[in-house]
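I have placed the structure first, in the form of C-alpha cells, so that the comments after it can refer back to it.
Left out: one protein chain. Kept in place: all the others.
This part shows chain A:
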Amino acid sequence: MTESTEDKPLTAMLEVRNLEVAYGKIVAVKQISFSVEQGQVVSLIGTNGAGKTTTLRTISGLLRPTQGEIWFQGERIDNVAAHDIVTRGLAHSPEGRRIFPRLTVEENLLLGAFSRRDPAGVRTDLDSAYDLFPILGERRKQPAGTFSGGEQQMLAMGRAMMSRPKLMMLDEPSMGLSPIMMKRIMSTVTELQRQGTTILLVEQNAQAALKRADYGYVLEVGQIKLSGTGRELLVNDDVRKAYLGED
C-alpha cells in the first residue's frame, strides 16, 4: 500500500498532484494525489460526500482547484477550459448521466462528438456505438427521456465514447440500476478497456468497481485513505468493513 505519489516521474496518462478543491470555505477535496496509467481501469471509491464527483469535475475543467496540479498526457490541464479538455481526449460521463431527455438518441450521441470536426469519423463511431448497444440503434429517433435508467446509462456511455476519448471518466454508472443492468454496464467497461480506452471509474458500489479495476483508491472525506490493486483492496479488511458490508 503506497501512501502518496509525490515525486514520481511523469509517465502516467493522468496525474493528479496535491489537488485541493473548495466550495467557498468548505474544502471538499484535500491534497489528494493519484495517477492513471495508460490502458488501465482505475477505480475511485468512497461514500457519499467523499469528494469523488468533485474530483472528476475538477479534472474535466468544470471546477477550478484551489491548489495542486493536474497533468494529462504530459500537459498541465488544471487551468484549461472544459471544452478544450474534451478536445484533448478526456471525456466525462457526469453524475446522474445528464443525458438530454428531449433530444433523440442520435442527437445525444452527436452532441458527444461535439468537439470533433471529422463528420465521416463521427458516422463510423455512431455505428460502432449502435453495435455496442443495439438498443440505442433500434431507438435512435426516440427522445432519450423515454428510456429506462439502464438504457440512459448506455446512452451516457455511448455519448462519452463519441468524442473518441483516450481517457474516459465515468461517474457512478451503476447508480440506480438493477443488478442485471449493472452487470451489463460493468462488462461494457471491460469491453471499452479491451478496445484501448483508459478508464477512471468513480463508484459507491465498491465490489463491482474493484473487481474490474487494475488499481483503486479509497477516498474518505476528501482524502485518499488507501490505495492498491483492485484485488488487494477487495481483500483488505478495512475496505471490507466499510464498503462491502462485512464484519
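By definition in this document, a contact is a pair of C-beta atoms (placed from the backbone, for glycine too) under 8 Å apart; a residue touches a chain by one contact, two chains touch by 3 or more; residues count from 1.
The working rule: contacts and distances are computed from a predicted model.
Asker: Missing chain's UniProt protein name, "Ferritin-like domain-containing protein", "ATP synthase subunit a 1", "Branched-chain amino acid ABC transporter permease" or "Cytochrome C oxidase subunit IV"?
Answerer: "Branched-chain amino acid ABC transporter permease"
Asker: Of the residues listed, A:98, A:123, A:183 or A:241, which one is in contact with the missing chain?
Answerer: In the complete complex, the chain left out is touched by residue A:98.
Asker: Any idea which of A:33, A:58, A:163 or A:193 touches the chain not displayed?
Answerer: Answering carefully, the residue with contact to the hidden chain is A:163.
Asker: List the chain A residues touching the unshown chain?
Answerer: Those residues of chain A that touch the unshown chain are 60, 62, 81-83, 85-87, 92-94, 98-104, 107, 110-112, 114-115, 141-143, 145-146, 159, 163.
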